[in-house]
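With one protein chain withheld, the remaining protein chains of the complex are depicted in position.
Letters are used for the chains, namely A and B, taken in the order the chains are written, and counting of residues starts over at 1 for each.
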Amino acid sequence: MGEAVVHVLAALAAFLGLFVVFARNPFTCAFALVGLMVCLGGIYGLIGAHFVAALQVIVYAGAIMVLFVFAIMLMNLNEEESEYSWGHWRTYAALLLSAAVFLILGSGVNAWLSDTRKPSSGVWTFDHVREVGGNVVALSGQLFSKDYIQFEIISLLLLVASVAALILAKRKVD
Amino acid sequence: METGNVLHLLSAYLFCLGLLALLLRRNTLIMLMGIELMLNAVNLSFVTFSRELNQLNGQLQVFFVITLAAAESAIGLSILVNIYRNFGSIKTDRTTSLRG
Partner (left out) sequence: MTTSTLSVLPLWILLLPLFGFLFNALAYPLAAGGTSKTHPGVAGSVASLFMGASFVLALLGYGKILGGADALHQPLYDWIHFGELKFSLALHLDPLSSMMTLIITGIGSLIHIYSIAYMSHEKGVSRFFAYLNLFCFAMLFLVLSDSLLGVFFGWEGVGLCSYLLISYWYSDEANVQAARKAFLANRVGDLGFVLAMALIYTQMGTLSFAELIAGVSGAAVAPWLFGAAALLFFAATGKSAQLPLYVWLPDAMAGPTPVSALIHAATMVTAGVYLFVRMHVFFELAPALMSFVAWIGVVTALLGGTIALVQTDIKKLLAYSTVSQLGFMFIAVGVGAYQTAMFHLMTHAFFKALLFLGAGSVIHACDGEQDMRKMGGLAKALPWTHLFMLVGSAAIAGLPVFSGFFSKDEILYMTLAQGRGNFLLFGLACVAAFLTALYAIRLLTLTFWGPSHFKGHPHESPLLMTGPLFVLAVLATFGGFLGIPHEWAHDAHQLSLWLSPVVAVTGGHEAALSEALVSGFAVLISVIGLGLGYAIFRKNPDLKVLGLEKLWAAKYYLDEIYQAVLVRPLHALGALVERGLEQGFMFRLGDWMGTGVQWSGDRLRAIQNGDLQAFTLLLVTGLVLVLGILWTWAHI
């Protein structure tokens, strides 16, 4: 059953992605993106990455996208003038370039799938993760031992970013 | 089709959609959304690889990427607020003072 749901969610995400790109109203875009992120969260949960699934829904779909919606409302952006138009050469150039990137990425995916010399499999099989107490326990074990320094550095980054956002959002720095 | 393949393809597809949003849209806010979309696509790729290779590193990386995305959108949006204050708009065809 899980596999089928993953496929459905993937199709839904692909569909919502089109709205993000082509919808004229910024609200539509934002909510399509929220939906897309929730879909991805569902996929993560279904393929065993529970912690990432939770993060995806709480941080992305919850916090970040709420920020976006607030920004839209703050700037009164629900007007639709001067958007992309189908009559402009730039639109086709953008489509062409994206298609090229897709081809290149697709060829990479194809190379990976057809490669017979894949790196040896790690120890964190589904069963092993269950043995140690689940995905969250396993991840936090790694995060607070092996990756601890990165964890601290990224916390510094967040601090710097919040200070920067504060300074930028102030009308005048006195 | 196998789930892994579907997810890889979805990742590539979402990445290109994000790129397209960046290239196509004149609304800076939606360009930022495009960037978020590309980051999501990369995350999906990480998690899928993590699943295929039975490793946790991919998921750990996603943790860091999400943190980065939060910082990026916070700063990006504050820059947008400033642009809006200065130009009265955040459309790219209005904010063209950086030209030769």
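The rule is short, and it goes like this: contacts are C-beta pairs under 8 Å (C-beta built on N, C-alpha and C of every residue); 3 or more make two chains touch, one makes a residue touch a chain.
Given the structure is predicted, the values throughout are model-derived calculations rather than measurements.
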Check: shown chains touched by the absent chain are A, B
The listed residue (A:12, A:54, A:67 or A:101) that touches the chain absent from the view is A:101
Answer key for B:5, B:55, B:82 or B:95 versus the chain not shown reads B:95
Across the whole complex, the chain not displayed is touched by subunit A residues 90, 93-94, 97, 100-101, 104, 107
Where subunit B meets the left-out chain, the residues are 19, 22-23, 26, 28, 31, 92-93, 95-100
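The rule is short, and it goes like this: only the chains that are shown with their structure count from here on.
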Cα centre of subunit A to Cα centre of subunit B, whole Å, reads 7
Per the touch rule above, subunit A residues touching subunit B in the complex are 3, 6-7, 10, 13-14, 17-18, 20-21, 26, 29-30, 33, 36-37, 40, 43-44, 47-49, 51-52, 55-56, 59-60, 63-64, 67-68, 71-72, 74-75, 77, 82-84, 90-91, 93-95, 97-99, 101-102, 105-106, 108-109, 112-113, 118-119, 121-125, 128, 135, 138-139, 142-143, 147, 150, 154, 157-158, 160-162, 164-166, 168-169, 171
Contacts from subunit B onto subunit A in the complex sit at residues 3-17, 19-21, 23-27, 29-30, 32-34, 36-37, 40, 43-44, 47-48, 50-51, 53-57, 59-60, 62-64, 66-75, 77-82, 84-85, 90-91, 93-94
